[in-house]
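Structure first, then comments.
The excerpt is restricted to a subset of chains, each kept in its original location.
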Amino acid sequence: MLNVAIVGASGYTGLELIRILYRHPEVAVTCLTSEQSAGKPISEVFPTLRERCDLLLENLEPVRVAEKADIIFTALPHKAAMEVVPTFLKLGKRVIDLSADYRLSDPAVYGAWYEPHLNPALLKKAVYGLPEVRRAKVRGAKLVANPGCYPTSIILGLAPLLKKGLIDPDSIIADSASGVSGAGRSAKVDSLYCEVNDGFKAYGVGGVHRHTPEIEQELSLLAGKELKITFTPHLVPMDRGILSTIYATPKKATTTEKLVTLYREFYDGEPFVRVLPQGSLPSTAFVRGSNFCDIAPLVDERTGRVVVFSAIDNLVKGASGQAVQNMNIVCGFPETMGLEGPGFFP
Amino acid sequence: MLNVAIVGASGYTGLELIRILYRHPEVAVTCLTSEQSAGKPISEVFPTLRERCDLLLENLEPVRVAEKADIIFTALPHKAAMEVVPTFLKLGKRVIDLSADYRLSDPAVYGAWYEPHLNPALLKKAVYGLPEVRRAKVRGAKLVANPGCYPTSIILGLAPLLKKGLIDPDSIIADSASGVSGAGRSAKVDSLYCEVNDGFKAYGVGGVHRHTPEIEQELSLLAGKELKITFTPHLVPMDRGILSTIYATPKKATTTEKLVTLYREFYDGEPFVRVLPQGSLPSTAFVRGSNFCDIAPLVDERTGRVVVFSAIDNLVKGASGQAVQNMNIVCGFPETMGLEGPGFFP
Amino acid sequence: MLNVAIVGASGYTGLELIRILYRHPEVAVTCLTSEQSAGKPISEVFPTLRERCDLLLENLEPVRVAEKADIIFTALPHKAAMEVVPTFLKLGKRVIDLSADYRLSDPAVYGAWYEPHLNPALLKKAVYGLPEVRRAKVRGAKLVANPGCYPTSIILGLAPLLKKGLIDPDSIIADSASGVSGAGRSAKVDSLYCEVNDGFKAYGVGGVHRHTPEIEQELSLLAGKELKITFTPHLVPMDRGILSTIYATPKKATTTEKLVTLYREFYDGEPFVRVLPQGSLPSTAFVRGSNFCDIAPLVDERTGRVVVFSAIDNLVKGASGQAVQNMNIVCGFPETMGLEGPGFFP
C-alpha cells in the first residue's frame, strides 16, 4: 500500500484524483493540501466526498507533505508547482505534476510562454507522461509531467499519421472544444453559469493559447521535424469533455478504411484508446468519467483532406486519470488499475 | 461468481445497472435483452460501454434468459414486467424488478392506478426493497420490488418522523423535482433538449402521479395508520437527480437540533444515508453517481413547520444502485459491494 | 420623449432594462452608470448591445445623472440604493428602485432583515409597485419600490385566494425555484457553471431568505391580518425563470373549476397575468423573455389542499419588465408599452 498526497486538492482535478484513487486497491490518500481551505475537511469543500474521504486539508508545507506520502500529485497552478516540486524530489519522493511547469523540455520556450523557469535543469529529467507515446520513459521517471488536456486529445489524434509520415506536417489545424471545468474552480465572471450557458465561442485563438508549444513539441518529435500548428480552442456549455477536430493534408491520397486500419494497428493493445469502427464518431458524452480517448480518423473524399476526431474527458484522460495511469506505470502497478470502469452516461 | 441477466437493458436504468455491476466482484453480467435493439451489441446502443461490455442484446425469451442467469433484473415498463416475472420465479430464479408491478401490495390499488394485475397472488410474496426500512424481509426474498425514485427520496426523508410519531400524518406535502432521465429514453417531444432546457415546470400534479399510492402505502405502514399526501413532481433541466422538499406539521414544537439528532440515530449505521450536519443542505449534484441519500431535516422556527430535504440520484439510489443493494442483501454479499465509490462531480 | 437613466447598468437587470426600453417608443436611455466598468461602453460589457446601445458607462454622480434624466431606474444592491435615491427625489426626479430598500414599509422590519435604514421617512412615501394589486397608488408615485422576483410570483399566485378569504392564512407554504440570473453577475464560486449545472438544491431555507418579510407584508395586507409563511427557495440550472408552487388549506372545500373561474375573474383585464385553462400548468420556459405571470390554481382532491403554480421570468416580470410597467403607469403611458412581445422560446 503506497501513501499518496495531493497538493492542491480543492480544485476539480484534485477532486477527480480523489474520486479515482478511492477505487485504487494499492494506494491510500493520506495528505491533501489547499491554501484556501486549510483546516476544513475536503468533504466540506466537496460534499460529494462525505463519508468517503473526510481528510482535513492542510497548508502546503512540503516537508510535512513528504513525510506523509510516497508519491505526490501536484495539482497546482503553473509556477506554484515548480516552487515545491524540487523539494519533493530532494526528499526522495516521486512526483506526478499536473501543472504545465515540466512539460516543455526547453527552458527558453517555457520562458517565452510563461515566465523564467525556476529550476530549468529539472526540465531534462522530467518525463512527458503520455503513456501511449512514451511509456518506456515513464517507467523509470522520478518526475512525470502530466500532459495538458488539449495536448492529450490532439497528440493521440495525430500520432499514427505523423509517426508514419503520412501527412504534411505544416498542414495541421486543431479545432478543439472544451467543457467549463477546464477553466478551474476560481470565481470569475467569465465562468459564471449565465455567462456560459447556451453559448459557444472560441478563446485564446491565433496561436496564443499556452497549450500550443506543448502540442507542437510533441507533434514535432513524432514527425521528426519542427512543425507549427493552428490551434483554436472553444468553450462548450458542459461540465467535462474535450473534442478535437483535426485537419491535415495527406502526402498522398488515402481512404478512411486505410486510416482506420492504421489507427487500429498503431493503438493495438492500448488499454485507453478506442479507435471507433468506420462510420462512428466520438462524443465527449461517451468518454465522460472514463480514461478513454475515442478516436475516429476519416478522409473527406471530396477534398482529399484527412479529418481526425478525438474525444476525452478533460478531467480524466486529460488530467487526473492520466496522472493515475502514470502513477501505475511509475509504481509498477497494472496500468489500468483504478481506471477500469466504463464512463458515466447520461 | 453469480450470473446476472438484465431484461430491458437498452434504457437508462439498464445502462446504469451495467455500469455499477461492472465493478461488482461477485457477479458477471451474462445476458442482456432489448426488444428494440436485439442483435446489436449493447455498446452500439451506449458507446460508453465499448470495450467494457460488448454483449449482444437478445430478444426477451424468458426461458433462455433464465438459463443464463442466477439472478435477473427486470428493467421493463410496468405490465411488461409482470408478463415475464412469474416465469423467472417458476424457473427458480430470484428477481429484482425495477418496474412498478410488484410495489403495491393490494391488487385493487394496482388496478385503480394501472390496470388489472396479471398475477395478484405474487404481490403478497414480493418484498418492497427499501433496505433502510425493510432489510430483514429483503434478505429472504425471491422477488424484490425495487422502489420508485420519488418514493425512495420521500420515504427515507420521512421515516424517522413517522416511525416516532412526531408529525401529523395528514399534514404531509412532498414537493419533488427530478432530472430528465426519469422520463426514460423513448422519443417524445416533451423530452427533447429544446423543450426541457432552460425551463422548470410541474407535471402529474393534484394526486395523479402513479408514485402516489406507493408513497402512501409505505408512509402509512411507517405511521401505523392510513394517510394521504399531497405530492407535486417537477422537471429540472438536468440529467439525473431528485430532490424532495417535504413539509409537515409537528405534533409538538421541536428544534432543528433535535431533528438532526433523531435522524442521525435513526440512520446510524446505514451505509447509504447521510444525515447532513445542521446548516448544510443536500444538492442532487453531490449524490450524482452514488447510492447515497442525503437528508437534512429542519424546523422553520417562524411557523413551527418541519421541512425535510432529501436528495438522491434517481438512476442510482432511485433505481439501479438500490437494485444492486437489494441483490447484495438477497445474495448475502456485503451490502455496499459495487456501490462503494463517491459520487461524480462536477 | 422622456430621458431615462439606469443606475447600476452592468448587472443583468440593468441589461434587461436596456433591452426592454430599446423597444419603448416614448423614452430614450440617456445615462448608464457602473462603478466597475465606468468609462467603457455598455456594449463592451454586454456585446449583445453592440450597435444597439453603445453608451459609455459613467461613475455614479447623482447630480449629473439627474441632469440627464427625467426618470431614474436604480438597479443597485440594497443599501447602495438608499444612498442615492433621496438625492434623485430632491432633484425632482421620479425613481423606480429595483433594490429591496423601499419595499418594506416598516423601518424596524427593514432593520431586522437588513440594517438600519438611512431614510426611514421615505418608506411611507414609496409605493410597492405590484400593479395588479396596487395600480392606483403607483399612478401618483414619486418613488416606486419595484417588487422582488419571488414576491411577485407568490403574491400574484395568492392574491385572489387571500382577498376573497378562501384559505387559512396560516397554512401557506411557498416552494419556489429560480434560475441562476437571480444571483446576479458577481464572481462567486457558488454561481460557477460547473457548480450549478446538473444540480438542484434549496438555499436560504427555514425563514431566513430576505424576500420573506416582503412576501408576508403584502400577503398580510391582502388577507387583512398578519400572517407568516414557510418559504423555500431553490436553485435551478437555467438562466431565467421562477416557478412558485404554493400550498394552502381552503377554509371550505372547493374545486379546481371554481378556482379557475375565481382567478379569471380576479385577473380579468390584467394585461400580464394569464390564468391557464384547467389542465394546463405553467412552465418558466413559456414566460421567458415576457412580462407575463402564468398562473394555474388547482385542488388536490385527495387531500383537499389548494395548490397554485405561478411562473414568471425573474428578470422581466420579476424585475426589469415590471419596472417598465411601473414607469408606464407613473408616466401615463399605456401600461403595456414596450412590453407587448411574446416570450422567447426555445
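Letters A, B and C mark the chains in the order given here, with residues in each chain numbered from 1 onward.
What we mean here is this: contacts are C-beta pairs under 8 Å (C-beta built on N, C-alpha and C of every residue); 3 or more make two chains touch, one makes a residue touch a chain.
It should be emphasised that the depicted structure is a prediction, and the values quoted were computed from it without experimental measurement.
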item	value
Subunit number of the complete homomer, 3 shown here	4
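One rule holds in what follows: only the chains that are shown with their structure count from here on.
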item	value
Furthest chain, CA centroid comparison against chain A	C
By number of C-beta contact pairs, the top two chains	B-C
Equivalent-chain rotation between chain C and chain A, CA atoms, steps of 5 degrees	180
Interchain centroid distance [CA atoms averaged], chain A/chain B, Å	36
Between chain C and chain A, distance of the C-alpha-averaged centres to the nearest whole Å	46
Distance from chain C to chain B - Cα centre to Cα centre, in angstrom	38
Per-residue overlap in chain C, given as positions that touch at least 2 other chains	194-195, 197-198, 237-239
Residues of chain B touching chain C in the complex	170, 173, 175, 177, 179, 194-195, 197-203, 205-207, 212, 228-230, 232, 234, 236-241, 243, 245, 247, 256, 281-286, 288, 298-303, 305, 307, 309, 311, 346
Contact set on chain C toward chain A in their complex	12, 180-181, 185-189, 191-198, 237-239
Residues of chain A touching chain B in the complex	12, 15, 18-19, 22-23, 46-53, 181, 197-198, 239-240, 274, 276, 280, 283, 285-290, 292, 294, 340-346
